[in-house]
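The next block holds one structure in the form of structure tokens; read it before the comments.
All protein chains of the complex are present and in place, except for one that has been dropped.
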Amino acid sequence: MRDLKFHPCGNYRESYREELTVFETDFGRLWMALGLAVLFGVVPWTTSPYMLYVINTIGIMAIAAIGLNILIGSTGLISLGHGAFFGVGAYAAGVLASSWNVPIYLAVPAAGIITALTGMIFGIPSGRLKGLYLAIATLAGQFIIEYVLVHWEDVTQGTMGITLPDPSILGVSLRGDRPFFFVIFIVLAAMTWMAVNIMRTRFGRAFVAIRDNDRAAEGMGIPVFPYKLLSFGISSFYAGIAGAIWAFYMISITAEPFTMMMSVEFIAMVIIGGLGSISGSILGAVFITMLNETLRWVTDILMNAGGLAGLELTLAPLRELAFGLAIVLFILFEPKGLAEIWRVVRSSFRLWPFSY
Amino acid sequence: MDSDILLQLNNITVVYSDVIQVLRGVSLAVRERQIVSLLGSNGAGKTTTLKAVSGLLKPENGKVTDGTISYEDKTVQNLSPEEITRKGIIQVLEGRQPFKYLTVEENLKVGTATRWGKPYRKDLEMVYNYFPRLKERRKNLAGYCSGGELQMLVMGRALMAHPKLLLLDEPSLGLAPLVVQEIFRIIVKINEEQQTTIVLVEQNASMALGIAHYGYVMENGKIVMEGRAGDLQKNPDIKEFYLGMGAAGAKSYKDVKAYKRRKRWL
Partner (left out) sequence: MDFFLQLLVNGICIGFLYGISAMGFVMIFKSSSVVNFAHGELLAAGAFLFLALVTWANLPVPAAFLLTLAGTFILGFVIERLFLRPLIGEPLIEVVMLTIGLASILKGAMLLIWGGNLHNYPDFLPEGLGLHFGAVSIPPVYTTSILISILFLLLFGLFFKFSSQGIYMRSVADNQTAALSLGVHVKKVFALSWAIAALVAGMSGIVLGIINGINVHELSAIGLKVFPVVILGGLDSIGGAIIGGLIIGLLETFTGGYISTSLRDVIPYIALVVILLIRPYGLFGLVEIERV
């Protein structure tokens, strides 16, 4: 057994391999293992069905948000069409499962790949465009996909939507919140692991180089366009996986939720979580989902509180308002997001009582 | 202090982005109605000195961290460019930066920004008097003017603001010798007729010292030599390093000495 690693009191790294390490100390590994044990061993057995539903939603959103973060935070390409890609994943899974009876463990990866291809098609403009123009091109992608989802009736059954069959793995039915909890969080863990490791490879480093200065990256021999497409592909793959699981979880899907609003929510998760931070994306997903649920709860209380009945208070506008406020406040006051707050809190604990 | 000192830099330090120190203790004084030239090689800190005076460090994330800049006996360091320009200090930026999509006359009108709402017809006439070429081209887009015309344009634009102190950053950059001569002639004329005090940053040391009253030489963010322009012109070191008039012929032994003298400066 090798020596335990603690936090060094300076930067003593001697090789690039050490720079790339995921866990700086062995405590990191320990906390990670403990966290996973609590997540899988305690959470699904002790929470109420409603809470479990909320947690599952968070998990699904987190998968998609991590994907978007690879695109926006690491490669610096803004996409306003992530919600639509999520929808493509959901529909791909829905069509595969309902028309061809593809089992869930094949339908989900297949949906991911289909979405990745779709994403790469809409990533083609990134070869010539950047920044703002690309953002607008992806916005167009959002609207075009929405249109196709509603109007390609032979496949998507238009506004009727698709109902998915009961998913099962090896004969075990996966109906209900608890089985899905395991599906979602095992996938989330795997996808997080994958994202962390992508960022450590030449691909990840190329993405960051492109983000910081694409011309200079090109000058250093990085084939910029293929890498940009790859980034689009990876990010939509995440969206597709998340969408597919969501479709199985929700049983029936229509094109309604996959709007611009959903895309904006994903970007908000990435921004509020912290650009370029994978743990931040998960925190962002927690924050946005909790915000939505809290608002629902608050409006319910206000609706039931008599006196206000005449006001016709509804959820949607309040949600819009609070949501916008959250984004604006974060950008103005903590542009580095929850990941930064978390880092500050953690390091102040670690360094206590000597703050330097 | 002498009462006719218009601008005084007192041991100023300028730092960009909180870490990059560019000026380390620059002191200089500019007397009213004089032309002062500031010489030095690339990266010596001449432009930064001008920007420290005109307040244009701010958009570049630079800051005067130490020392004082006083203008008309008031400290002006780290004020915003809007405030400083309104006190009568106008900088003409290096590399001629016209408003490309505005016509020549519109460019000149922007020069009146510090005196918003005042009539400007007479000033236009004044500028056209100095630079008759501009009058011919006044309806043209500035983007289509030649380099010499642009230099006239940006100087004329600055004159529209009625500056008391004009900071000229390399007016001769990339211009033909004849045009340079014309520009310098006009600089002298402006100084005499408009009573404008001028700080002139130049690479073309002989031209600059030819019209200046006083000169400073900068190296590595410090003033290394100063004196009346005539004296500087005669100084052997200046002659050798900046005017390119080193005693020809004398070789090896003298080169070592010159090298040592130059080292002493840096």
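Odds and ends about this structure:
All chains are identified by letter, namely A and B, in their written order; residue positions are counted from 1 within each chain.
Just so we're on the same page, a contact is a pair of C-beta atoms (placed from the backbone, for glycine too) under 8 Å apart; a residue touches a chain by one contact, two chains touch by 3 or more.
Keep in mind that what you see is a predicted model, and the values were worked out from it rather than measured.
Only one of the listed residues, B:Gly111, B:Pro171 or B:Gly221, touches the absent chain: B:Gly111. In the complete assembly, the contact with the undisplayed chain comes from A:Ile72, out of A:Leu52, A:Ile72, A:Met120 or A:Ala206. Only one residue in the set A:Arg128, A:Arg296 or A:Arg346 touches the chain that does not appear here, and it is A:Arg128.
Taking the complete complex into account, A:Ala268 is the one of A:Ile60, A:Ala268 or A:Val286 that touches the chain left out. Only one residue from B:Leu6, B:Leu93 or B:Leu134 touches the chain missing from this view: B:Leu93. By the touch rule set out above, chain A reaches the unshown chain at residues 72, 78, 124-125, 128-129, 131-133, 135-137, 139-141, 143-144, 147, 150-151, 213, 215-216, 219, 260, 264, 267-268, 271, 275, 312, 316-328, 331-332, 335. Not every partner is drawn; the one left out touches chain B at residues 54, 56, 59, 81-82, 84-86, 90-93, 97-102, 106-107, 109-114, 116-117, 154, 157-158, 161.
In the analysis below, only the chains that are shown with their structure count from here on.
Here the spacing of chain A and chain B, counted between their Cα centres, is 54 Å.
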